[in-house]
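One protein chain omitted, others in place.
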Amino acid sequence: MSQQLTNIQPRSQPVDIGDEVASFSPEVEAEIEDHLSKYPVKRSAILPLMFIVQRERGYLDPPGVAYLANRLGLRITDIWEVATFYSMLHTKPVGKYHIQICKTLSCKIMGEPGITEHVCSRLGIRPGETTADGKFTVSLVECLGSCGTAPMFQIGFDYHENLTTGKVDQILDSLK
Amino acid sequence: MFIGAIGCEPLQLARVHLDKSASLDVYRANGGYEALKKVLSGMSPDDVINEVKKSALRGRGGAGFPTGMKWSFVPKDSPKPKYVVCNADESEPGTFKDRYLMERDPHMLIEGMLIAAYALGAKVNYIYTRGEYRYLIDIMDVALAEARAAGLLGEKILDSNFSAEIYTHTGAGAYICGEETALLSSLEGMRGHPRMKPPFPAVSGLYASPTVVNNVETLTAVPDIIKMGGEAYQKLGTEKSGGTKLWSVSGHVKRPGVYELPMGYDDMEKFIMEDCGGMLNGKKLKAVIPGGSSVYIMRADQIIGKDVRMDYEGLVAGGSSVGSGGFIVMDESVDIFESTKNLTEFYKHESCGWCTPCREGTDWLVKVFKRVANGGGRLEDVQLLLDLCDNIEGKSFCPLGDAAAWPIQSAIKRFPEDFKKHLVGTNGKQQLIDV
Partner (left out) sequence: MSTEVIKVTINGKEFDVPKGARLIDVCRDKAFDIPSFCYYADLALQASCRMCLVRIEKMPKLQTSCTIICTDGMVVTTQSDEIEKAQRSMLEFLLANHPLDCPVCDRGGECELQEMTFDWGGLEERFTEKKNYQPERYLSPIVANDPQRCILCKRCTRVCDEWMGEDAIEAGGRGANTVIGTYGGWLDCSQCGNCIEVCPTGTLLDGTYRHQARPWELTQTISTCTYCSDGCQMSLGSRGDELMRIVARDRYVNGLNGEFLCIKGRFGHPFVNHEARIRTPLIRYKKGGKLIPATWDDAIRHAAQKLDKIAEAHGPNSVGIIGSPRITNEANYLLYKFGTELVGTTNLTTTDAFSLKPFFANLGGALATHRDIRYAKTILLIGGEPEELQPLTGKQVRQAVRNGGAKLIVVNSTPIRLIEQSAQFIHIAPGTENAFVLALADKSNSSGPAKCGIEGEQLHTLRETIEDTSGDVIIMFGSELNAAAQAVVAQLPHSLAADTRRVLLHPLPLYNNSVGAHDMGMMDAELTPGQMLDAAGESIRAIYIAGSFLPAHLRGREEALGKLDFLVVQELFETDTTAFADVVLPAASFAEIDGTFTNNDGFVQRVRQSIPPVNQAKPDWMITAQLAAELGMNFGFEMSASAVFKEIAERVPGYAGLRYPLLKDETSPVQARYKVAESRKLSDELKSLQQLVDALPEPGEKISVTPRVGHELFEIGTLTDKVPQFHLLAAGNPRPETVRVSPLYQITVDANLQREVVVAGD
């Protein structure tokens, strides 16, 4: 499969990856169309589309990448170079709940270490790891713009601020 | 968290406390889109640019470049389409003002962008928001839909013959995409690498067309400038930096938050000790990073009793700069070696990897910091750090390299003892460096 994927085709031809190309519901397709319509150049929609593929398929898996290449008329390599540049894009699976703890200065001095410690010991994993059941991934990330409400973490796209260990427990319980 | 104005009437923050402040109705009920009306009924693009010039508005994104002048660089006669791009990538550690502006008052940004678009003759415009701020993108999309429905966006706005569109665009986690040319690369679907200047975006930016990139706060200042007139706006601040400025305050103060201060607010000490409620748990002030992580760190004694004026000139005189207005306050418990290590790790993580000094330099710096932190400090390490910074500063492709060097240089200069104590040499003696 990945072998087919690495076949780099001339631009003038869609990437041929046989049945390994992802497909999406009409609603999602419409959403994608909407994004494409914003730009004079298709390629500009690459980030929005990647987020959609990620939302639908968990991460940028090969069929998803193949879909992007076809949809945007790019080479697989073009997708790869972009996907690996941005820290929010995943070319490997991540947990259902991606807990991203801000570790930058303001959060650091306002108690991030304690929060990280607590989250990790509760889930029994270290930062950068995913729980065995694939439910939680914990990452330490750079400033998320909540310095005034530190410490904080983001789960998926949701901000959780002014964290205390008690609050963390509530949040994690609600996700169980 | 506090959010409001001190020492002046709130301009940018005038509506943030209102219920449903993000809605079109509330915005209009409070003077919203009046400026746009004024512009569309009888002001020429040049009039607008002149008002902005008179207002002495300086870019709030960090560079502090005079906005009116930036706008006037856009070639009028160019046959290419023009673009206004709002820089909402707010990723500078300690900075979170744009976030609340967009969350609480999205229409102010839309109005500002429309006026800019009118002044520059831009038809299609984008708001580049950092990927983590997804909920802000949703808020903006709602607001844009409202505006479109109300004929404030799209074809023939307010029945004038001015038409313009605004779209939201998402980043995906890269601080460097806040740098305007990297932002444009990213918006074109490329890796977020900065581009060579010249050509400057105003001449050849997005899709090689004339483009103005402005920070959120810069654009949200425009409606008020039009309403009250450039001079009046300038008078709120100082002669060189007009108007009011938002400060994102975080760290060891009782009342962190977003503060709107007039440019040239007279005393930083008063600001910390009174306006921000003073130091948390009565600890002593040790250091302040006043303009986001990329500026010089200040010692308490550079602030206490020094009447540091809070505007571009004042802060430079005080030994730092305004930057993005990310105001990080640290008390005596903070080890400046550790805080500097923390920021250096940030810059290493965010270096785009394009140019040698930043890519390899930040990597090396972090390795040294880690070794020292793990007790492997050597007598010569401080000199090494300073020399590496010197080798990065002024030689990198874009300013991120410099931004990585400055905190370290200033920290070592101003807090030598915090570094000394980590540098017990092999001979057991303390490292003595003269600064």
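Observations on the model:
Order as written gives the chain letters A and B; numbering starts at 1 within each chain.
The rule is short, and it goes like this: contacts are C-beta pairs under 8 Å (C-beta built on N, C-alpha and C of every residue); 3 or more make two chains touch, one makes a residue touch a chain.
Given the structure is predicted, the values throughout are model-derived calculations rather than measurements.
Among A:75, A:96 or A:167, only A:75 touches the chain left out of the display.
Touching the chain that is not shown, out of B:15, B:82, B:97 or B:348: B:348 (per the contact rule at the top). Although one chain is not drawn, its touching partners on subunit B can still be listed: residues 174, 191, 196, 348-357, 359-364, 367-368, 371, 384, 391, 394-397. The chain not displayed touches subunit A at residues 2-3, 5-13, 62, 65, 75-81, 84-87.
The rule is simple: only the chains that are shown with their structure count from here on.
Look at where the CA atoms of subunit A average out and do the same for subunit B: the two points lie 26 Å apart. Taken together, the subunit B residues at the contact with subunit A in this complex read 1, 90-96, 99, 124, 126, 130-135, 167, 169-175, 186-192, 207, 248-252, 256-258, 289, 293, 326, 328, 330, 333-334, 339, 342-343, 346, 349-350, 352. The part of subunit A that touches subunit B in the complex is made up of residues 38-48, 50-51, 72, 81-82, 85-89, 103-106, 108-110, 142-150, 154, 157-159.
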